[in-house]
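The complex is shown incomplete by one protein chain, all other protein chains being positioned as in the whole.
Read from first to last, the chains carry the letters A, B and C; within each, the first residue is number 1.
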């Protein structure tokens, strides 16, 4: 039996996501019940280097269940193995600042770490684990595209917000006999556009996994007109692209040299559709709205289960793993199986088949 | 290969539930795609006898996805095998009116039936199936207590509404340092109270599966006070009851001779708690509010999958079955395995274990 | 010109109400801009005697705009002029504990007080003002029944929550061809039931100002049936009562000897309606749910305007007044004109006339 862990650290990395605080709350409350000290690391992996750490007492778990975002702060560009630094001339350099992490943690007494994050954070978590640190990962992404778990918290909330927006846009499209194209986050996987598209009664759904044919999208709109349906709702993932085409990329992040997509496929498609079909077309980019605010009941419960499961793994000494939901039950997978991959929507997924059965077009 | 079904009937039985219209929509849209005629039966099983039937055209599937309730109407007291009738003196008699059903269906050309409902409706569906009719059941209950499926549509919506109400009551309890007891539907199974209780940050959760000790409920409240937490939220399923006690039953339904619970356990408990602990206590009974209105995105998608799956079973000639969600995938089970049973919350369910781990009391 | 006030106190009294924190935030932020110190008094008027006071810094105004309830705590039974105390035998005595208040305030340096509350708190505020203290009142009640202001914050939120609940109940009533009676807070004034009743499409609205005739309520339901409308929604204020009848009173508050209404008129009426009309009838009591949670945008803005207006009055040295909304503009009225009165719905109010014009029955 492993020696009991007395003090753990917790950090939230990557883009923010409804339910992060619900996980933190579950971890803190579970720890309080078991006499374990919890130390919060500020601003994601940046805190590991900067030593921004503070003890989380019992009260810190209170009143945060419904709170969006993360009370710990996050950062999606501070990979300690590949830290971006600008020199005086503005040139960008990358450095490996991971060497000091074990020492930093030891100094404040942290014996094990719970790391909440997406693909990038799980890759870091895995590397830290290979350095000999005791790490538990907790999967987080509104996109639901993380390997190893059937669902991540935040996804249901994002689907709900997007669906509510689509509900609203239906009345706008109907009143004016328009096509409205709604662009929804999802660079590499279409789960969010697919689920909110079906739930929102979208007529055409375009996802990265199924490159579309602009002509067929136009035909689907005109076919609906012929049947007397004067408006159409097109739900498009930001990463969707025409056959042979590419994602629209708008600019380069000046801090990270990373390419940033500001949304654009919906505008490009709106222009095309209106020009070809002659039907008035408008586009709306939901953007960051879908990742903020109070988590749904579903996500609060999933986040709570994940937080408790992380503590279970710690008490059993099963490190180097990410908690997971598999076949409707709490489970876990080795961190090494998670990072650097993307869980895409399979082309014959039952949601896609169901959507096709009720007449939804995927533009292909 | 079975002869292709050309015309189906559809009815919604039992208490109403968010998502019924989403299933009807999916069935109608799928049928339109496959050249199958759909006939809607009015007001649940009553329509089978009364011949209240009308064809549902393509347009009838439009604009109902977001609509709560059922466009077909329902009835939760017209079991055709056990129909309640009052004679002139007001005395109640039961009759078996099932004999005419096959003839009634044949007259309008219905070859197979899709029956949406809960435990009672699935029992009727099974009996009709045994009479030789081609029946597909679709599970529906906000309580999520139906055998054979991991989840029913409507449940997530009810959990969401109840959670939102609990969120509101927190601020009331906090401002006044009160105990607030929220009573939530769930006569025999505590899924709804359990899920909304955890998602809503309930401090004490009482469900039918775990008879509670009033003394321990009071102690849990006072223990929280000692820790400086001046308010407490108790979430109680209407069917919860003290050890050795019984559900509170308020009156007899004058139409059905059925015992009707109007809510009461929360009032009884509030009275008890206030008297024993001296802490101001209020009770709120959410009642029918949790079963109405627009379904969540989750429930719309589950309902759509169920509707399409029902049509798949029909096309494959697999009758006498209920569509089901099992291990996160569409599936089906024989109707005979469903009726007359209740899927209760297992005492060691991971939600209960997680809740205990973060300090929730079950009063036991 | 009056000497500039350097330090103010703020307290929230009476039942909690969405928007209290938005007022506190506006007062703190305005004070910070003007170099004024703010001291928060805990738990309503109780804090005046108990000396539970703490400085509110700039950060205390952050992140509370959307929060329901009050961060200061409240109490609706600690009138310092008439304090309830129990002796050892449990007997209740009333004491005037107001004498020490000026001294208590002076000790911490408070020169002027902002008191948020309803009728009771404004009465206390007026008495404190007559003792020579510098007092500004801010009107608060979900019932909107306070004299001197066209609207109070919290009311719009309560109307919204109640309307959303009525929306949900429509689908339940429609699916089952039932009458559903929704009981909504409002002991003496029917603003809440009236506004949510019209907004929720209620068919019959019963308010305290218009005693109803049970027979006419039944007739209205049956008349709807005759026109083919199988369901009806009755919206009833908790203080509504039949002609010649009285409000239903359920019990006596053991702490305050005050009579407490737990809701009941809806149950009584449901029983009566079902028995007389033979139509299935259910009742739902929304209770405290309508007073909790995040305020609407309307109430946040009204609360912010009120908070700033309170600070304006302080800077002008206009004490003994309550801030008010009059003819769509910020204004103020002498406190003496507010307490001990109730702003009821006039029988010919344009909302009542409009409701009647579209066929709503008031049961009279």
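Convention: a residue touches a chain if its C-beta (ideal position, glycine included) is under 8 Å from a C-beta of that chain, and two chains touch if they have at least 3 such contacts.
Quantities reported herein were computed from a predicted structural model and do not represent experimental measurements.
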Considering the entire complex, write down the shown chains that touch the omitted one. A, C
Only one of A:102, A:211 or A:293 touches the unshown chain, namely A:293
Contact residue for the chain not shown (choose from C:89, C:328 or C:348): C:328
The one residue from C:16, C:167, C:238 or C:280 touching the chain left out of view is C:167
Which of these, A:267, A:326, A:341 or A:356, touches the one chain of the complex that we don't see? A:267
Missing-chain contact among A:97, A:170 or A:300 belongs to A:170
Quickly run down the residues of subunit C that touch the omitted chain. 25-26, 29-30, 32-33, 58, 62, 65-66, 150, 156, 159-160, 162-163, 167, 195-196, 198-201, 227, 229, 294, 296-298, 300-301, 304-305, 307-309, 311-312, 327-330, 350-351, 353-355, 357-359
So which bits of subunit A touch the chain we can't see? 12, 15-16, 18, 20, 43, 67-70, 73-76, 161, 164-165, 167-172, 174-177, 180, 254-255, 262, 267, 274-275, 280, 282-289, 291-293
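Keep this in mind: only the chains that are shown with their structure count from here on.
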Most central chain, Cα average position: B
Where subunit A and subunit C are represented by their mean Cα positions, the distance between them in whole Å: 41
Distance between chain centroids, defined by C-alpha means - subunit A, subunit B (Å): 32
For subunit B, which residues are shared contacts with two or more other chains? 167
